[in-house]
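What you see is part of a larger complex, with each chain still in position.
We call the chains A and B, going by the order they appear; numbering starts again at 1 in every chain.
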Amino acid sequence: MKYGNTNTIIIIVANCDYMFHYKIVFKLFVSFIIIVMLMSFIKPDKKKKIIFFGDSITQLGIKPGGYIPQLDTLLKKEGLTDYQLEGAGISGNKVYDLYLRIDSDVIAKNPDIVFIYIGINDIWHKVTHGTGTDPDKYEVFYKAIIKKLTDKNIKVIVCTPTVIGERNDYSNQQDGELNMYSNIIRNMARKQSIPICDLRNAFEKYLTENNSKNLEKGILTLDRIHLNDKGNLLVAQQMLQAIKEMK
Amino acid sequence: MKYGNTNTIIIIVANCDYMFHYKIVFKLFVSFIIIVMLMSFIKPDKKKKIIFFGDSITQLGIKPGGYIPQLDTLLKKEGLTDYQLEGAGISGNKVYDLYLRIDSDVIAKNPDIVFIYIGINDIWHKVTHGTGTDPDKYEVFYKAIIKKLTDKNIKVIVCTPTVIGERNDYSNQQDGELNMYSNIIRNMARKQSIPICDLRNAFEKYLTENNSKNLEKGILTLDRIHLNDKGNLLVAQQMLQAIKEMK
């Protein structure tokens, strides 16, 4: 978009040049260069767009107290003001739902960076609907999503899924699968040298230290899955870190 | 491909003709016509390729007694000798597995007609693995498969899924879902005017008449799902009908 504007100006210059003497043309050209240089100071604006691509956690994450506004605040506190954040979360989404809507909901919006935060429903729906995602298919579709983005030179940060239940002794029903699918993401990220925001790891650490009663919910989540303000803050903090490491 | 070759020859003739006298050109043209006519006798081959795209039923369907050789026999009996049949079935496949491998396993092979025969695992794996396919996603991926094929001018025939259990009073565990997903296919076919081979309907009729003891298996299947020779024959007969109606 910004580059598009610049090109337009150049074309106008090019179309006009034959109407003037060379000197005038030269002066205009110099003026143009100066203007462009000034613009880079005056409008350093061209903000980098970050899209958060996920499920209901992300759909709720755009609300006040959600991880997206909280991340926005954290970024500004750090003086990182050149980011524009946008949510693309839909409740109930699994990895292939993201795959099916990536063109319209993400790529069409020209992001610079995309956080992929998906997996809870791929695991959870196994028991609640019988329609979870096989681990190998999870990986295939996840890779296809990454490829679609990197083919467009969009930077990708992958996130591990957070929690379904907050007990800290691995006695939540889906802990085994959350760890399994997190390992899939970790291995993919390592092999493809993609930055990772290891939310699950951060949640595990936090709950080990802050859930002495081994409660199922109420520490970082409202209902075992969806994040309360503290949970949203923890996600925001991890994402801030990932953005800073990317620069 | 065949039309491609012909065009190439015509272009060569076209490019060459101004270099010669008319007589020579005429002789060449006559020779060319004769060669083409001879080719049509020598290579009456240009057979229409039909690919059967599915799961383990199709993977087994290429074996002796399978529905593909049985259909081949039926076609020849009817004097329909210009078809070349090819299986593309992989055990355990669900609708999105077909979607993921359609380019390499089907489109790359330039079929003229494709039978899509998928759905058993989308339903069955709900209970056996927790990784079945939601009805709405089944439809989305099914439509995407159809679109990929019709975009390449490949003709499509959709099949309804056969059976998981052969009882004829709708008391097989997945009967409800098999009917539900069959209805999805029927509606899709009707709306898009795509020919349908309603295997489930044919199986229901056959079992109503030929399963008086209401057995779970052994009439058309070996194990409630995979077809015995009679089951393969019934599929072949239905497909023969669909091919004849398409002409």
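The definition used in the following text is that a contact is a pair of C-beta atoms (placed from the backbone, for glycine too) under 8 Å apart; a residue touches a chain by one contact, two chains touch by 3 or more.
Just so we're clear, the structure is a prediction, and the values are computed from it rather than from any experiment.
**Q** Total copies in the complex, given 2 are shown here: how many?
**A** Assembly-level count of identical protein chains is 4.
What we mean here is this: only the chains that are shown with their structure count from here on.
**Q** What does chain B use to touch chain A in their complex?
**A** 96-97, 100, 125-127, 129-134, 137, 140-141
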